[in-house]
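Here's a slice of the assembly, chains where they normally sit.
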Amino acid sequence: MTDNSARKLRILTPGLGAVSTTLMAGVMLARKGLGKPVGSLTEYGDIDGVPLTDLVTSLDDIEFGAWDIFDESAYEVAARSGVLSPAHLAAVEDELRAIRPLPGVFDPVWVQALAHADHIKQGDNLMELADQLTADIEAFRAAGERLVMISCMSTEAYLEPTDVHADLASFERGLKNNDPAISPSQVYAYAAIRAGVPYANGAPSLSVDIPALVEMAELHGVPIAGKDFKTGQTLIKTILAPGLKSRRLGIRGWFSTNILGNRDGEVLDHPDNFRSKEVSKLGVLDSLLQPEDNPDLYGDITHEVRINYYPPRGDDKEGWDNIDIFGWLNYPMQIKVDFLCRDSILAAPIVLDLARLMDLANRNGRGGVQDFLGYYFKSPQPTYAGERVEHNLFTQEEILMDAIRKMAAG
Amino acid sequence: MTDNSARKLRILTPGLGAVSTTLMAGVMLARKGLGKPVGSLTEYGDIDGVPLTDLVTSLDDIEFGAWDIFDESAYEVAARSGVLSPAHLAAVEDELRAIRPLPGVFDPVWVQALAHADHIKQGDNLMELADQLTADIEAFRAAGERLVMISCMSTEAYLEPTDVHADLASFERGLKNNDPAISPSQVYAYAAIRAGVPYANGAPSLSVDIPALVEMAELHGVPIAGKDFKTGQTLIKTILAPGLKSRRLGIRGWFSTNILGNRDGEVLDHPDNFRSKEVSKLGVLDSLLQPEDNPDLYGDITHEVRINYYPPRGDDKEGWDNIDIFGWLNYPMQIKVDFLCRDSILAAPIVLDLARLMDLANRNGRGGVQDFLGYYFKSPQPTYAGERVEHNLFTQEEILMDAIRKMAAG
Amino acid sequence: MTDNSARKLRILTPGLGAVSTTLMAGVMLARKGLGKPVGSLTEYGDIDGVPLTDLVTSLDDIEFGAWDIFDESAYEVAARSGVLSPAHLAAVEDELRAIRPLPGVFDPVWVQALAHADHIKQGDNLMELADQLTADIEAFRAAGERLVMISCMSTEAYLEPTDVHADLASFERGLKNNDPAISPSQVYAYAAIRAGVPYANGAPSLSVDIPALVEMAELHGVPIAGKDFKTGQTLIKTILAPGLKSRRLGIRGWFSTNILGNRDGEVLDHPDNFRSKEVSKLGVLDSLLQPEDNPDLYGDITHEVRINYYPPRGDDKEGWDNIDIFGWLNYPMQIKVDFLCRDSILAAPIVLDLARLMDLANRNGRGGVQDFLGYYFKSPQPTYAGERVEHNLFTQEEILMDAIRKMAAG
């Protein structure tokens, strides 16, 4: 097992893409004083005046490791992604070039847009692939660092849980039988938990959000969390909607459209993958507005979410929201929000925060679903089936801070 | 004094304009089942499951009274204002026609755009005018209702407090001497407090936010509150900014422009009056972001607010915000918000809530500045000079609910 | 045949919906001096100082007739559509109630969203239905008016022309054989042309844009035109794109999305019907920008069009465009256009203009495709297969005015 007294923390990312390389470059630049880790609560936040940096691993002690299905160095990926400036890339080129991904677990049925991938683990069944991941993990661990795994993989095709996901025994049988309902990200999650490594899922794919893996995480006392980093449009939605509700302004419709041009956009252009994202994004409003308790105000809402692959933008995403609200005597008003954002710039500090806080939870012996991290996710993983999850960003922040306060206290 | 056990509550509004007539019509329509009081927390909110309607005066028990400087009935004003549909107006025409304003206190130096006003109290000095207001109030009171005064007057010219505002004795001398630094809204506030009637100020004018009247309110144990109803653009600002700050996203600039075409816009077209509004709107960000504690993120913000009189819109205001934010490694992003709102539709339920909650405070013996009502104001009146006031809508809501809970309990 | 010296002109509309009833009500209101026919070139335009109203039928001499697949009067349709104010509707209620549709030609395979229609002509084959339409037309004609038919039907499912559309003989065989590739709008077009009545098509459906009907129109010397009224977003596109091209600003992407909530939106929510609209909307940029001649500027454009059914809006359509342009040295810039429009308000004057100008062409003996009317259409019908059609609104206006000038000259 990991030595929790180790000083260094290695962040392992299945998926070496725009998000993970932006994180890596940023940590390296911040260490050199060439960039600020803006957007990171663990860098800029405090608990009752005590900086969170006192509680989590220092940037100086963070290392990286990655798997990917294309054999490109972190530098090549970052340069191709077009997120960071040439000057930023040049300043950390050597460090980024030194990071090369291990071969990934992949099956094109889950991400058809990446069917041309060629840096893939081979094995007779999924359990063999899990074993190979375990070997990779143990090799990382041998260096004496604490480990945490944050999945930055592409969105997988939509999946309704089946019997194979119902309990750990079935799931392990499924791994051996190559059950087609087990996705690659679930193989990573399984390997991580088995090795005692906390696992968080940044994509809307089901991944660790299945009974089998929750059971396993509780059994092994390993923290897990997910799903789908809350970055652009949904972040704004979970800020604005609570404000409108606070003022008891009614809502008749919320139309959200996105244009994005990076690999994420390309993957989501396929209806199976879009479905995962759509389900993740649509759940938000119901939970926030509780229409059953507020029928006059929220009883009849049309909520639509569209994602459009639009190459001219690259990693620069644009989210356009139209919100049809009503006030006194039901007179209609409209709010339009246009968010010209950058996907990886918003996601990178979330990965950093999650890695540090999952590790903090692990050091505090908190196994199973870490619901205090819902603040970071579009679709927070419930601790039990059917649980109503909180989406209000401000309430989520309170829950997060309370949990950290408790862990800090001891 | 008022009999606090009276069943009925009469809302007195200096200013019979679009806001107050929209409130009146809405209460009348709601009583007939022809409209919903959307946007009112006292109608749709609850404390631990107990509806707030259990704590405040029923819509059935609300009456109105008004002063204005033009002699038009509430119906004429509402019809001219163009806020409500012909069908809504027709359904309550008779009731609205029955509401006629008493002559108002006015001096064109404070609102040059209304210099043609002709329904004005005459007297040798401001104290005589205050006495006339007292007589009006006592006449209303004679009917046996509880009273509350919510000022819906136009924004007065900008005023820095002078010696005459420093204490009650000076102020009363000023009233008798016609001190030019005493504005009409201050005469209303003085008369209200003297008569034991709670007074809240919906405009950005200084009004009751001076030491003399705070002293008087505490002396008489009368609730006061202000200033400037938080309706459109600033409402959105106090929702969005806390969300950005929660995520530690940096802000480089916030440019806010408004176009509006009603009498409010006409009044604010004069630089003296605009100055009052600008000061009210600009204070928000500093308090929300605390740049001194977050120099990396909020240490260098350009915050601009513009208000433009633009007649094509009538009462339909439009607020356009451009927000220049930055994330990880200071990469810039932009948020644009276009709020197509309706001024009076947003303000009417605030007047209703304030009237009910000021009255609740009064019945609970809470005199002086009611800081728990900051939720409703762009520029909450501090309880003492230099106090840092809260602008975060969500924190304000918690403070509000806590105060109501305490009053309900006891 | 029609007596072209008749004073009155009857506009026949297959489809008695929001567009046609808005036209009808507007003509009636304008005649009473209760509304202005804004948006109509034939009302407000002139040729060399001579008002176009001197050349076309006066509003006083316009009558209406309609077919529809639901049995509602024009008043019921207009009231349900929510386009016009109660006051406007009330002023012409009786006239609108008097207009009742004749049963329509319909097959749900073409518009699945309207499968519940119940006011439908019955017959053994499509030729029988055409004959029934002819009988309807002759009944209208008997009153001694000139006739013109402007289709205001819903968008039909996408159709690639087949052999049955290739020539008139095949088409007539197809009518008798119930060929499944013949759509209802084609039956109207056939009946109109056979009866010598000009026919224009306001939807993106293929309708009269097939060799068989072009041949027939030339044979009978009957004017035809189409297709798809150029109203909201595409109108703006054909204004802006020529301006950008004039200045030699490059374009990398044009993303257009629409939200609309009327029956049109409901129909277009089905992929087959959307396909018709999409093809119509997508053709515009290529023709305007001629990428083959301007590869540096327009050689690599991503052009996307989305239409979203969003009930909160009713007939109030919103079109949002994001345009990624570039200038000197290829530096990128962005233009966003948000058009809060009203579908039927923009379309009604187009129907009026087309009716008058198609009739003018008919009186001038111009048979076949009226390409001078391309100004009014998103996807102007070419006069021969493969013709490059003009989309630049300003060039289209010049062509239109030249043609009118020639007809005026006689």
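For reference, chains read A, B and C in written order, and residue numbers begin at 1 within each chain.
We take it that a contact is a pair of C-beta atoms (placed from the backbone, for glycine too) under 8 Å apart; a residue touches a chain by one contact, two chains touch by 3 or more.
Keep in mind that what you see is a predicted model, and the values were worked out from it rather than measured.
> Of the full homomeric complex, 3 copies appear; what's the total?
The entire assembly in this structure file is built from 4 identical chains.
In this text, only the chains that are shown with their structure count from here on.
> Which one of the chains is farthest from chain B, going by Cα centres?
C
> Based only on mean CA positions, could you tell me how far chain B sits from chain C in angstrom?
A distance of 51 Å separates the two centres.
> So the centre of each chain is just the mean of its C-alpha atoms; given that, what is the distance between chain A and chain B in Å?
43
> Starting from the mean Cα coordinates of chain A and chain C, work out the distance between those two points in Å.
That gives a centre separation of 48 Å.
> Can you tell me which residues of chain B touch two or more of the remaining chains?
338
> Spell out the part of chain B that touches chain A in their complex, as residue ranges.
22, 26, 29-30, 35-41, 43-45, 83-84, 88, 235-236, 238-240, 242-244, 246-250, 294, 296-297, 326-331, 333-342, 344-346, 348-349, 393-394, 397
> Note which residues of chain C are touching chain B in the complex, please.
Touching chain B: residues 86-87, 338 of chain C.
> Help me check something: in the complex, which residues belonging to chain A touch chain C?
Those residues of chain A that touch chain C are 252-253, 255, 257, 259, 302, 304, 306, 308, 310-313, 318, 320, 322, 324, 336, 338.
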